[in-house]
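Note that one protein chain of the assembly has been removed; the remaining protein chains are unaltered in position.
The letters A and B name the chains in turn, as written, and every chain counts its residues from 1.
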Amino acid sequence: MSANQLRILIVVDVVGALATETLDGAVWLMDSNKTGGSTNEGTGQLTTAVGRGDQLIWTTMSLECEAFAAIEAIEIDHNYCEVTRGVYEGTDIRYWLGKIKKDPGKSLVPYNVLFKLGSRAGTMSLSGPDLPAITGRAE
Amino acid sequence: MTQQRGIVIVIDVEAALQAGSLEGCTYFFDNAGPFGTTGLGTDKLVSAIHGSYWLDGSQASEQVLNFAVTGITSLPVTLPRDYERHQARQRERETLAKIRALIGEAGVTNADIRKLLTGIEMPQLSAIRSFGHHLKHVLLDNLGQPVPAGAKVDQSSVAQLPPTITDITGEAVEKGIIYPAQYGSPDLVNGGWYWSATVATHSPKVWSYTLHIVVYRLVQDAASQLPSWEPVPMTCDAWLNISSKPVRNGFTGGGTGILPIGLPY
Partner (left out) sequence: MGTINIVSAVDVIAALSNRSLEGNLLMMDDGPLPGENQGTPHLTTYCWPGWQINWTILQVDLQTPAEIRSIRFTSPGGDSWAGWFAGDAISPVVWSGIVPPWLIPGHHYQYEIEIVMARGSNSVLSVQTPSLVVPPPRNLLTPQGM
């Protein structure tokens, strides 16, 4: 399959996360590659099927439209995926780009996401052991 | 309950168009996860609705639901819905500024002007065939940049036109448990429209309702001039788990009484 752009959307329950001081049970991830082999769609353990040269685009949205949520950083093994931050032109809405440099094959390469939520100082990150991950396509 | 419920529906449009249905391609969420809602992140959402009744049995509170729908490959919902018009205008302004900059420059020839004009990048338009209207829509790529005119487009390389809710029906509506309506809002994020419903809480039970959603398929056929977004109507079900408790006074546990102030103990 030729190189693709793949979207990963992260839905966050901002109020739930701020009240419990953890993102456990307050994040769900979905991607646009279900037909290409991604699994665990709609959970915090999304595993996205990728191939070398693919470009991932991460964005986030809050359950409550009044609540602010933004991705502050994505931590992933840079041998497999190089991440850069971008902004939709004319706005301060961010997206994160990930360029897949190496095919993960059969292994799982997990990653962590750091968020800025509400008007809370500092960031909150996903907690292990079950993190979202990328893996090779099932060919 | 003064808190309003937000129900968010995320649709994997490409998978839905392939499968011909929303089943398995739709992810529901609401903001009552800590309060008893089940099915978050799946297509079987059962929203927990907590009602209440006065001591004489009459209904004391209703719940308000707000629906928001988006596609996984759509641009973020926090961008204005007319973002593509904003981007097209931005390009036009930049081009006009370049043309304007030529004024007053000594030695500008017709060849210079011709070169600039031929280099103008026009955005690719698409048509939206919807409800008898024929709207023009600028195509944006997945990073919000206008697609240049003439470029080959397919559903995965452009930002998906967001799905829209067209109706809410089902058992809950027929029995007068929910009263849905489409509301106009000055809020540009939704293009000015969103669906909301009030829920009567007098009949505790699990009630089902059906959402009618239109997803858009991008077609580029040789006959038409423009790529167009074809509406494909689909439906999916969701449920409300309504419960009701008696309202009690926090000071007395029953009805209204004397405030516990200034007591000697």
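The rule we apply is simple: contacts are C-beta pairs under 8 Å (C-beta built on N, C-alpha and C of every residue); 3 or more make two chains touch, one makes a residue touch a chain.
The structure displayed is predicted, hence computed values, not measured ones.
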Of A:Ala67, A:Leu97 or A:Ala133, the residue touching the omitted chain is A:Ala67
By the document's definition of touch, the residue of B:Gly20, B:Gly57 or B:Gly262 touching the omitted chain is B:Gly262
Absent-chain interface as seen on subunit B, which is shown
1-6, 31, 34-36, 48, 50, 52, 60-61, 66, 245-253, 256-265
Could you please point out the subunit A residues that touch the chain left off the display?
14-16, 18-21, 63-68, 117-121
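Definition applied: only the chains that are shown with their structure count from here on.
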In whole angstrom, what separates the CA-based centres of subunit A and subunit B?
21
So in the complex, the part of subunit A that touches subunit B is made up of which residues?
4-5, 7, 9, 11, 13, 15-16, 19-20, 25-26, 28, 30-32, 34-35, 41-43, 57, 59-61, 63-65, 86, 88-91, 93, 95
Touching residues (chain side subunit B, partner subunit A) in the complex
6, 8, 10, 12, 14-15, 18, 25, 27, 29-31, 33-34, 40-42, 66, 68, 70, 72-73, 75-79, 83, 86-87, 90, 142-145, 156-157, 189
